[in-house]
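For this view, one protein chain was removed and the others were kept in their places.
Chain nomenclature is as follows: A, B, C and D, assigned in order of appearance, with residue numbering initiated at 1 for each chain independently.
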Amino acid sequence: MITGTGIVKTYKQRGNVLAGREVRALRGVDFAIPKGGAASFIGESGCGKTTLGRIIAGLETYDEGEIVIGDVPMSGIKLKKRQPYFRKIQMIHQDPYSALNPTRTIHQTLYAPLSLRAGQTGRSKEWIEERAAEVLSMVGLDPGSVLGRYPHQLSGGMRQRVVIARALTVDPEMLVADEAVSMIDVSLRLGILALLKDLRERLGVSVLFITHDVATARYIGDDGELYVIYRGQVVERGPVDTVIADPVHPYTQSLLSAIPVLHGLEEPGEQPVTPLESLDESKSDEGCLFARRCPFRGERCTGERPLLQLTEGVPQEHACFYPERRNVIARPMSEV
Amino acid sequence: MAEQAPGVRIDGLTVVYKTPAGELPAVRDVTLTLEPGTITGIVGESGSGKSTLALSLLNAVQPPGRIAAGSVEIDGLGDVTGFAGEELRKARGRHIGYVFQAAQNSLNPLKTVGKQLLDLGRSHGVEDLRGLVREAKELLGRMGLDGARVLDSHQHELSGGMRQRVGIMLALVLNAHLVVLDEPTTALDMITQANILKIVREVHAERGLTTLVITHDIGVVAEVADRLVVMYGGRLVEQGPTREVLGSPTHPYTKGLIRAIPRLVGDIAEAQALPGRPPTLATVPKEGCVFRERCALRMDVCDTVDPQAVAHGSRVVACHAVTVKEHA
Amino acid sequence: ACSGGTNNKSGASSGGGGGLFTTIDVNRPGLEATAPANPYNPKGNSFPGYTAMKLGWVKNHLTDPNQALPGIAESWEIAPDNSAITLKLQPNAKWSDGKPVTAEDVKMSIGIAYTQGSTAFSITPGAAGAAADVTVVDEHTLKITQDMANPSPKFARGVLDTFVLPAHVWGSVLPADFWDQLKASRAEGADADKARETITGLGEKVLTFAPPKDTSAGPFVLERVNPSEALLVKNKYFYNAANVAPAQVKFLNYTGNEQIWNYLTAGKLDHAGFTAAPTDVMNRIKAAAGNEVIKGYSPVAVSLAFNQAKKPYDNVHVRRGLAYLINREEVTKVASPEGGTAAVTTTGIHQKAAQAWIPDTLPKLDPYATDAAKAEAEFKEAGLTKKDGKWTLADGSAWKVSMHAPAGFSDWLSAQENIKSQLIKAGVDAEVVTTADYPLYLEELAAGKYDAGFWLMALGPAPYDIYQRLYGASNGWTNVAGKVKHSEPGKAGNWMGGPEKIEVDGAKINPGELTGKLNSATEEEAKPIMAQLAKAANQDLPVIQLWDYVNTQFVNNSRFTGWPHDDEILRMGTGVLPSGVWIQLGMIKAKS
Amino acid sequence: MTLITRRLAGHLARGFVMILVVATISFFIINNIPGDPMAARYEKLVEQGMSPEAAAQSVKVLYGFLPDGTLWQQYTDYMTGLLHLDLGMSVSRPGTPVLDVLTDAAKWTVLPVLAGTLLSFLVGIILGVYAAIKRTGKLGDALAISGSLLHGIPQYVLAMLLVVIFATLIPILPADGTVDILFEPGFNAGYIGSLAEHAVLPVVTYALSAYGGWILAMKSSVVTVLGDDFILAAELRGMKRSIVFRYIARNAILPLFTMLALSLGLLLGGAVFIEKIFNYPGLGWLLISGVQDRDYGLMGGAFLLITVGTIIANIVADLFYTVIDPRVRSGEEGS
Partner (left out) sequence: MSATLIPEAAPAASAMRRNFWNGVWRVMKRKPSRMAGVVIIAGFIVMAVVGPLLLPEHLPGNASAITQPPSWDHWFGTDPQGRDVTALVIKGSRYVLLTALVTAIITVVAGTAIGLFSGFKRGRWDTVLMRLTDMKLTIPGLPLLLVLATVWKFGNPIQMGLVLGLLGWGGVARAVRSQTLSLRERGFIEAARGLGLSTTHIIGRELLPSMAPYIAMNMLIAVTGAVYSQVGLFFLGVLPYESDNWGVMLNLAVFQAGAMITPNALGYLLAPLLAILLLTLGIVLVVDAMDEIFNPRLREE
């Protein structure tokens, strides 16, 4: 449905006449999300997940690379004319409160995009009302009680559902959920995840899930792909369960080992990798970007940059010269 | 002067907030004991009263809130709910270290960490300020930071994880043996979170502390706590040794909560969301069980009678259904 | 024709009693601390009568412009044909640094006056009443002769009204060849033009000259100034110092009349010159302890002037109709109850002077007493029509009398507001429009932008000055070197736009030319001309004379006494601080 | 280059451009002013009894100072003069450079404005803190409302009320002038006392009119800071009240520095009214008298100087802010 190759994004921070600063947010990222498929981007803070998500949703421009939606390459289309293509890709924001206009009722919020579509397709007002109720039901809300309300009158989970419902008004082919559950109460989180999964299954909407919580990534669908991003580069990419069970890149391993083990429910794996001590604050762009923090760093790592590739015996793509399985995973108590 | 880890006994604590709808309890009739030298973890969703409970330990509930009933007995100090003025101030910091929720913002943005450390020392009449700085550097070094550099930095020059460590340092530097950590890892990255939790565990052991960790993330508790306390709607619904509670939860809320945790392994279909939504101060039922609206085991008695916390072995549970089952 | 008063130097010993005298220079708002002690500088810290001395202190006699009280000139003699004046200086006059005041000082002062343009010392070729020659007779005597090509009856006034400056301080300002240059400038041709230019250039130098410190020949010398006050101390070398009562004089600053009212109601001022004040304020001023109002003659009147280039004011009947409608008594009562007396009629002359100039003509003039019926008749005659009780123009369009006055001229505004309501009552729509300030008012008035505005007139005592306000430049007649020319309305400053010839008693006269004649006429020659012009002004009504000003002075008897009540003394000319003259004459005594 | 000098350089460059723009504006406005100062002077001389010809000559001498040449030439002259700190000659005060008149007047504006600002700042922030702490109580409410009202009342209304009260009804304070001339200028009690006595009403007016703004700003700032986590954190660490108070105060005052510049600018602008009402011969007073005397140079100069004052106030406030706030200080220095 959407593929991207070699996406590069560099933020130039102005604001000072004399010294500009560059942030290399993405350094040549490839991705491909099939129709009805799922993908998850994980990585620590600031690695570029949101930037990539926003580029995919057409909310941000990119400096280099090519994005193809359906089979239309965006490079052939003027910046201002891309909107209809990107409209098929809707973003679900992290903070459901700021994603809804506090001065507008849910009805008004849904009405605007629906009436736009009604105008384009020549449909009636009744259709708008029906459809508004329909999308709300789709996300598990009772239209009767929700339509007339303001966002602040709803709980976080309900708000996030409204946000999803609003995205559904334009019949999207893909949803980009950026940390869509991190601000929602623990007991309700799973509900949203299940909803996204359900939408995937029922409507064939692809879902791109952005998070730094690996565990939640699984819940969108086990047929999805996991992209592990580090400093603007995809360092590992493969089916969710494969990557979780057998991470090969030391960064993925560290990430996974940082997830708390639910003692009592599960037992830690046998060979836990020590979690990374701290952030890499150097701005060095030499060699492997992860080299300075890597506990398994080898000679090659400082000299050249590993590219995302498939190597023998490893089912997933990775960007490491010394891929090695290290058991970091926790096991359910039941299996122990 | 408690040089050893103190025990804490909270008894029948009720804290109310004044709202347009009258005084509403954010913490209701909580009885809890922190054994000396243990790490206790309190979990609960947003608004369940965790922070309010933690603040009560320092008698620091902010207006319009107030402690309406109950006591907080701390070894070597006494009942802090009766403290006021200088006495209370001296207890804070010296005896009880508090690591603030969102500790990232718990530092004065205009002053370097070092200056704030000195302010702290002066506030508590520390004579040997050099010694204090040395101690601080040591603690920071212990947590993997360059002490000298950190003391010379302003808040904005430190990353979230570093600030959190500074927060822990400030809680411990006066040699407090009771430490309260309110959401020490919220808004932190996975990797940083893992680091902080490791530090909490290690420092706890090294310095012989009594620690209370508050979080809404069961994973965090599972990682560090010896005992797990679950709060819901201002009530303490279940408590017991962490592994036991996680492994075999008894209260329907605890069960639901654990089932709703996204997990790295296992069958995803097993996981289920809790229906309904967590209550707010205004929507907490005035009488009867606070959880009954979302409860699958709801009985008639739940509507009218607030279930008492009942000890079942090492576990304390407040649920009519569980009590009935136990006695059946 | 007459000589100066006596020198009171042997006067009573009571003088010099000391004390602080507080006053204000009503002519000059805004003391300027940085300004030099230079009488020619418009902001200069020089106080005529106090620190700045003139040859004599001219008076506003009703008909004779050449009367004056002695200043540096102890006495003088004027040739019967006004061709010369011989000055005798005060024998004991000294500067405040102890040097004597000499005839050379006076000659240099006259030189300086030339650079500034003064009535008697003008370099404009052919200017009326200009001096031809200045001769130092001896150390205390000078003779100044008039250029009789275009003589003026007020020549002596122009000479006497000259500041005297110390040559040892100011000498450097005039170049050595000044008098030659002056002579050259008298001639015609390129050289003369150049000489005049040089002298005008000197004028700027004079204007900005800043003596290092004040050197005064007057009773006081400037001690210091700050932006709100100036302090003068007694000049012990002053020739009549023994009779100068105050030891110090404090000048208060002001920027608006309301401040003067404030000082007066607080009884702060020992003396203040004429200041218009509303009735309530005036009552309070009078009520303040020790305050007294003394009144004298002031040769000024105010009038409502018309722009005759605008309809319907081109029609004399309209002007007359308006004159019949306006109750001048009421206007004066509202606007200037203390500082003015309602004009008896429109003559172009202050009523007091009119009694002296045209006693026979005056009763024959139409007094324009308020009379609605006559007004109606006049309006009808002019072709105006009355619809629904409102007068409209001949063509049926609306008519609104629009009167202008500068903001801040409180008495004028009050008067116009009152006229407005009077007119409205009579069915003539009217409005009052203010102009931000006086300079702008004058510019717009001169540009012919207004239908009607207030205009000062009857500026005595010289007859020419009186009438050139009505039949001078503003009404089309310019007088260059004694030759009168008339220009069209809207040109060369002619905003009144009256006709060049007016029918008076059946005969056509040219009032501008008659006015021009006044410039060189003797008192006797002038009288019939004045009568003719008064009739013209009365019948043709280029303006409606509203009230004649009264020189109202405020004094306070708590600290000083001896205030003059004598009419003669009170006819002090403008531009002088009369209390300074009274003090130097030894009239003012300190109260013990 | 340190941050401060860098910022200063930027400010100066901007300030310079701005001064040029303002100078240009005022030049062209002033060149279009109607009204003829020569005519007014002439009228006055004639009224005083000078003969028309003599008056005409006198006026010609007096206004020999008026600039001539094409508009463009006058403009370039004015601007080059400006670069040499030469604002031309005053017309109503012949021979006096405008700059001299202005610098002489500037002290009468700057000192009371500064005194008033300082006074109101101090009182305002103290009461602001109080209003913030007692914000739920009646007194806090009253303070806040009084603040809004005072903030809202125009300066001239305040000034007039003060005059009516303290100079007319209970005449205890002088309502005009700067100092009693009888006191020998210098460092003596009488002179300074008189200066102070005359300054009371203007300073109080400045202070009162600014005070409302401070109290409101301080209140909201303190309320914000009180809600900041670090204050609670400091309390929970058992910091002394005095230290916590200092934390609150310093953090709350900080954002007020940007306001300080604005307020100084406002007060400088308001000087027009206050100086007019109290006859205080400062820049505002000069501006009005310049307008009324049609003294182009003086008017333009006074306007320019008031603007420059505001610009300087802005720069100073910003630099102050930069020095005090470590976030700004390092935020731009970083990398």
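Just so it is clear, a residue touches a chain if its C-beta (ideal position, glycine included) is under 8 Å from a C-beta of that chain, and two chains touch if they have at least 3 such contacts.
Please read all numbers here as calculations on a predicted model, not as lab measurements.
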Residue, one of A:D198, A:D222 or A:D241, that touches the chain absent here: A:D198
Of A:T61, A:Q153, A:S284 or A:Q309, the residue in touch with the unshown chain: A:Q153
Full-complex contact with the absent chain, from A:I42, A:A57, A:L289 or A:A330: A:A57
On subunit A, residues whose C-beta touches the chain left out of the figure: 57-59, 83-84, 86-87, 89-91, 93-95, 98-105, 107-108, 112-113, 116, 137, 140-142, 144-150, 152-154, 157-158, 161, 163, 166-167, 169-170, 190-191, 194-195, 197-198
Touch list for subunit C against the chain that is not drawn: 256-258, 261-262, 265, 277-281, 283-284, 330, 333-334, 407-408, 410, 413-414, 417-418, 420-421, 424, 431-437
Residues of subunit D (touch criterion as defined above) contacting the omitted chain: 14, 18, 21-22, 26, 29-30, 32-35, 145, 148-149, 151-154, 156-157, 160-161, 163-164, 167-168, 262, 265-266, 268-270, 272-273, 276, 284, 287-288, 291-292, 299-300, 302-303, 306-307, 310-311, 314
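FYI, only the chains that are shown with their structure count from here on.
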Contact pairs, highest-scoring chain pair: C-D
Chain whose Cα mean lies nearest the overall Cα mean: D
Rounded Å distance, subunit A centre to subunit D centre (Cα mean): 55
For subunit B, residues that touch 2 or more chains besides their own: none
Subunit C: positions in contact with at least two other chains: none
Residue numbers on subunit B that touch subunit A, as the complex places them: 45-46, 144, 159, 161, 189-195, 197-198, 216-220, 222-223, 242-247, 256-258, 260-266, 268, 271-274, 277-278
Contacting residues of subunit D [partner subunit C, same complex]: 34-37, 39-41, 43, 46-62, 64-65, 92-96, 100-101, 104-105, 108, 167, 171, 175-182, 185, 198, 276, 279, 281, 285, 289, 291-294
In the complex, subunit B residues that touch subunit D: 55, 58, 60, 62, 89-94, 97-98, 100-103, 105-112, 116, 119-120, 122-124, 154-157, 167, 170-171
